[in-house]
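For reference, the structure I am asking about is given below.
Omission of a single protein chain aside, the complex is shown with its protein chains in their original locations.
Lettered A, B and C in written order, each chain numbered from 1.
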Amino acid sequence: MSTAPDFRTRLQDWLPKLVLAPSFAVTLLFVYGFIAFTVLLSFTGSKMLPSYNFVGWLNYQKLWALPAWNTAIVNIAIFASLYIIICTAVGLALAIFLDQKIRGEGVLRPIYLYPMALSFIVTGTAWKWFLDPGIGLEKVMHLWGWESFSFTWIKDGDMAIYTIVIAAVWQTSGFVMAMFLAGLRGIDNEILKAAQIDGASNWQLYRRIVIPLLRPAFLSAFVILSHLAIKSYDLVVALTGGGPGRATEMPATFMYSYTFTRNQMGIGASSAVIMLMTIAAIMVPYLYAELKEKK
Amino acid sequence: MAAVTQDTAVSMGRIARVFIYLLLLLFALFYLLPLYVMGINSVKPLAEITGGNMMALPQVWTLDPWRSAWSTAQIGVEPTGLKPYFLNSILMVVPAVAISTIVGALNGYVLTKWRFRGDTWVFGLMLFSCFIPFQIVLIPMAMVLGKLGLAGTVPGLVLVHVVYGIGFTTLYFRNYYAAFPTELVRAAQIDGAGFFQIFWRILLPVSGPIAVVSVIWQFTNIWNDFLFGASFGGTSQPMTVALNNLVQSSTGVKEYNVHFAGAILAALPTLFVYFVAGRYFVRGLMAGSVKG
Amino acid sequence: MRSGWKTMIKAAAVLAMTTSLAKAADVEVLHWWTSGGEAAALNVLKDNLATGGTGWVDMPVAGGGGEAAMTALRARVTAGDPPTAVQMLGFDIQDWAEQGALADLTATAQAEGWDKVVPAALQKFSTYDGKWVAAPVNVHSTNWVWINKAALDATGLAAPTTWDELVAVLDKMKENGITPLAHGGQPWQEATVFDGIVLSMGGDFYQKAFIDLDPAALGGEQMATAFDHLIKLRSYVDDNFSGRDWNLASAMVINGEAGMQMMGDWAKGEFLKAGKKPGTDFVCIRFPGTQGSVTFNSDQFAMFNQTDAAKQEAQVNMAKAIMDPAFQSAFNVVKGSVPARTDVPNDAFDDCGKKGMADLAEANTNSTLYGSMAHGHAAPAAVKNATYDVITAAFNGEYADGAAAAKALAEAVAAAQ
Partner (left out) sequence: MGFLDIRNVTKAYGQVEVLHRVDIAVEEGEFLVLVGPSGCGKSTLLNMIAGLEGISAGEIAIKGRVVNGVHPSKRNIAMVFQSYALYPNMTVGQNMTFGLEMHGVPKAERDRALADVAKLLQIDHLLDRKPGQLSGGQRQRVAMGRALVRNPDVFLFDEPLSNLDAKLRVDMRTEIKKLHQKLKTTIVYVTHDQIEAMTLSTRIAVMNKGFVQQLGTPKEIYDTPANLFVATFMGSPAMNIIPARVKLVDGVPHAALTDADGAPRLLRFSQANLAAWDGRDILLGIRPEAITDPEGADRKSGNIQPLANRVTVTEPAGSDTFVTMTLGGRDAIARMRADAAVSAGQIYEFAVNMEKAVAFDPATEGRIAP
């Protein structure tokens, strides 16, 4: 009459943790270890390759004194807010419209969704052309007889950042649409019926009932979009290369150029730390709320 | 469900409906535009491109740019086209997607059906890997890969992609399995099925929708990666790096038609995946991942 | 299904094994010469090596004048797995040598007598601490102006030799209704133009400002004038210049849309490929006021430390092959540059090429051969990029006048050092 668990039961108790352990260990090393390493680097005078001569807060002081970094901060603020708002609005509108028993939804949906499948390494040239006044939209309009048409944003230091917003919205709004569509399809129809019986108009139905019910989808969209905004790199490089001048510099391009082409790894690392802190400031409260709720 | 949406649609009126269709079509055009530009210019002779309208249909149709991009264009010192790099990408993507999806599924299974103290913390920590900008990890990753002797090898590249993919795949599967009745797992336990048997026989067979989401997501992300491929690919560079070499060549005549053909070639697998499996994607998102 | 996976993984493993095996007596070359002509030129080198039994493992990473390649290189070196040879520019070589990452080629160099045939200004980059660490392939000179002959004739003026003459020609071209100056709005292109302007202020000034990084010169009156000239040039460029690739700017000159382009000798290839003849269809001149001086950049192959004796031998073979006069001639004829050795016969070169070789030799003997700031041969990357920032900003009209830009330049350079 043994009361000790048999071997199989004990193994079964440990197995789940054993299965999870490699992923967790890998995360600790490759995410948190690397973040720690980056934080460490940001306090060193590393130039071309990592070195370990500590310089205190010097890199951070230099960083905030750099005009390019300030441009990057202003740009990301403009870009992120416009990008998130427009993507959400377009995604939501498309999802609501597609949810009206549209004929050909099966064709339209993948069309909206496919840009997410392409990297800007692939579509960069096409976008550059399209936005270029000399060959793109402007020229086409001129060829089609609309001589006064002007679209020179990408050449204009003040407007170039908005062309990046356009391309970014193009890439991800379809994905946001899919998320909202999934949310819409998941809403209990009895609630909608009840609201219609209560006499709600279509507009009221969406504004008062449906959109509030989509709150989880809004949150997911916000989180995905905001981290994509902070990470956006390919996009900028493909479209403007940071130009005209350095008008479209973003934190990610700034970090890359200081770390890898300007041989100022220390400053690059300190900008990376700022980026990570921003991401954490958005993610941690969200994750905390989400995970706590589910517990 | 059909009844209600129909009701709302009908009450929206004819004009509103026409307006909706118009708007949807307009957006479809917007989304298709870059693909159209790429497609149409990849079948024009170069002269027509440099002199003409980017939106115009070709006067002379030619498939030479495609042939050139695929098999004869200069990539590095060899005029191999993108063909050999295609295989490199496949060799990297397939194992990376498979491993990260399976690991994600197992993690999701443990985190929902074998819960333990602090499991949400573990999950929360793992999730942060989705949000780390890749440029940051390049140097430390190179150090680790060097130590492991995996630098410049396909397994090394697979490792990198798996590491930064499991956050997403775990998230997807965890949310999906959370909605899966735990009683089924208990029933299977009483029936005598072990940890892996339950996973293999009970959960995996019903994981289709979320597996599609996970595979699509991972496939496109890994296929499209350039940074890791260029840095850690060594001599087995993936397709994106080759495409970049084709498009970004520093001097000489830019053969835009070949570039576009190459770009579409490089994008074909992901496009294929999205167009074919796209509807399962929304279904899969519905099945759990959006619930947060 | 399952066995399918297995074979797939096996195949991957086998592939990885064979590639690493193949490395044993090969040179693995990281470079960004991926366009047709360049790659064809490299193929000459590859074939030369193959006849000597040394294999070639190609690792091309194009983009941004080698930026992507340098990132990949950093990852490779950090991982302890550097390529055998890497295409490299100017100060990058010095930086890597300083990290102790480069192999010592001095024995080979002495045996082959490189120091007698490579210009001293170039040797500054090929050697570190008295040791040879890189083999130079070519010399590009950057202070060229390419003028459409017909457009020039239409002005009724001669090819300019001074700033004032240049302005006169540009004004006249503007009157004639063409874009006077074809330019692509990328920092390095603006810097290339600025190189010419600063050099036209005098070689000594160029030396003081860009090579010695003398704050007085950088922020002084002459620099202010140089910036004024740059700002003036902006007025001759069309509004659609931003982000334009240099070869598209060349095309504008070729088809007469624009009058001239200020660009390095690689632009010649574009003209030749379009079937244009030097002298009849287009004119190549030194940037007005810089005849006799040359700003250059030089592509070199830096050799990275290898522990394996077979690889070291392959490395030496490659260095020798690069320095082979026949290769230098063959490569540079294709590339449009001039050989890094001064003793290569000029028979195979065209007129512009011959002029380039003569100019180089002359500048070498007169010590008026300067490293190009725009191409990383005057100052290290950090300084170069800080300089880019100011030049680009000035070109885009972000400073009130040249004096303000000069002041900003002095500050930026000081901060980057």
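FYI, contacts are C-beta pairs under 8 Å (C-beta built on N, C-alpha and C of every residue); 3 or more make two chains touch, one makes a residue touch a chain.
These numbers come from a predicted model, not from an experiment.
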item	value
Options B:56, B:193 or B:277, residue touching the unrepresented chain	B:193
Missing-chain contacts mapped onto chain B	181, 183-184, 186-193, 197, 201-202, 205-206
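Throughout what follows, only the chains that are shown with their structure count from here on.
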item	value
Chains touching both chain B and chain C, listed by label	A
Pair with more cross-chain C-beta pairs in contact, given A-B and A-C	A-B
Inter-chain centre distance, chain A versus chain C - centres from mean C-alpha coordinates, in Å	37
Residue list for chain B, restricted to those that touch at least two other chains	138-139, 141, 244, 247
Per-residue multi-chain contacts in chain C, two or more chains	64, 71, 74, 77-78
Residues of chain C defined as touching chain B within the complex	5, 8-9, 11-13, 15-16, 19-20, 28, 31-40, 42-43, 46, 56-65, 68, 71-72, 74-81, 245, 247-248, 251, 266, 269-270, 273
Interfacial residue positions of chain B with respect to chain C in the complex	50, 74-79, 91-92, 94-95, 98, 138-139, 141-143, 145-147, 151-155, 158, 227, 230-232, 234-237, 241, 244-254
Contact footprint of chain A on chain C as seen in their complex	64, 67, 70-71, 74, 77-78, 95-96, 98-99, 185-187, 239-243, 380-382, 385, 389, 392-393, 395-396, 398, 415-416
